[in-house]
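One structure is given below, encoded as structure tokens.
Heads up, one of the protein chains got dropped from this complex, but the rest are sitting where they should.
We just call them A and B in the order they show up, numbering each chain from 1.
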Amino acid sequence: MPADGIPKGLTDPPAPLPPDIGEGTEEQTKATGTLILVFVFLAAFVVYYFVNWKLLSALWRIG
Amino acid sequence: MHTGLESPKGIWWKPAHKAEKLWVIIAFVWCMVLFAMMPLWHVRGAQNPSGIRAKVDPEAFLARTQEFIRTYQVGTDGGLPVVAPPPGSHVYMMAMQFSWTPVLRLQAGAEYTLHLSALDVNHGFSLFPMNINFQIVPGYDYGLTVTPTEAGEFKVICNEFCGIGHHLMLGKIEVVDGPVTQGGGS
Partner (left out) sequence: MNWDFRTCPYTGLKVDKNADALMKVNAVVATVALLIGGLSAIGVLLTRWQAIHLFDAAWFYRLLTIHGMNMLIFFILFFEMAILYFASAVLLNSRVAAPKAGWVGFGLMLLGTILIEWMMFAGRADVLFTSYVPLRADPNFYLGVIFFAVGALTVVIQFFATLVIAKREKTYEGSVPLVTFGAATAAIIAVITLGHGAAVYIPTYLWSLGLMEMDAQIYRLVWWGLGHSSQQINVAAMVSVWYLLGAFTVGAVVINEKISRTAFVLYVLFISMASAHHLLVDPGMGPAWKVWNTSYAMYLAVLASMIHGFTVPAGIEVGQRLRGMTKGTFEWFRRAPWGDPGFSSLILSIIIFGFLGGITGVTFGTEQINIIAHNTLRIPGHFHATVVGGTALAFMGLTYYVIPLVFRKKVAFFPLAKMQPYIFAIGMTIFSIAMTFVGTFGVPRRHWDITFANSPFDLQFAPAVDLLLGVMGIGGLIAALGGGIYILITVWSVFLGTPMEGESA
């Protein structure tokens, strides 16, 4: 039960990892969730970027 | 396994995590796309901020613009001279605290070299509603080749802070279909 006024990271800190954890198992160290999130990011990036090229192309010729 | 607050134990130069390696490669490829688009657009695209650039003394630019106005003035609008230069010509617009001079009357589909400079401080050329924007620096002539695509009335906003009258600055560029009438008349 966290003491009020002190964030959880201090009152109830993350459990220490067992000393024999080594490099961890496949299941423990995969980052699939993060990979999905960054792909969503990349998709947003690609869309926004090319939409802007499209907007630019509608202007007067400039050189 | 350690956190960012702890010193890594032993050798930390280790092979990357599988997903991490995948992402770094993909991100790098995307970065190369980002780079390649720019030279590509110079070759295949129609909007580039290249221009013919030169240093110019503000006094000289003022004189050149005044001569340009004398040669091609066709009237006045909003207290400013309106000029109608022939297609293909060098066209001048000067920015100063707090106006854009002169008003330009251009022909749709025709190419012009639009020389932009400032007589005093930095200004920002922002063509409304096209949203075409350039930095105007005193002492520098930005000669952009422009081809208006269609007729209309366009305003020139100043979008670089230039002093207390910054928000009063508004210029105009008219684009008409067909040849512009030049010289004389009002």
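What we mean here is this: a contact is a pair of C-beta atoms (placed from the backbone, for glycine too) under 8 Å apart; a residue touches a chain by one contact, two chains touch by 3 or more.
Just so it is clear, the model here is predicted, and its values are computed rather than measured.
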Residue, one of B:G45, B:G75, B:G109 or B:G152, that touches the chain absent here: B:G45
Those residues of chain B which, in the complete complex, touch the missing chain: 1-10, 12-17, 19-20, 23-24, 27-28, 30-32, 34-35, 37-39, 41-42, 45, 47-51, 53, 77-80, 99, 116-117, 120-122, 124, 126-142, 155, 157-164, 166-172
Chain A residues touching the omitted chain (full complex): 3-10, 13-17, 21, 24, 27-38, 41, 44-45, 48-49, 52-53, 55-56, 59, 62
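The working rule: only the chains that are shown with their structure count from here on.
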Distance from the mean Cα position of chain B to that of chain A, given in whole angstrom: 36
Chain B residues within the chain A interface of the complex: 1, 17, 19-20, 22-23, 26-27, 30, 34, 37, 41, 45-51, 111, 130-132, 144-149
In the complex, chain A residues that touch chain B: 17, 21, 23-24, 29-32, 34-35, 38, 42, 45-46, 49, 53, 56-57, 59-63
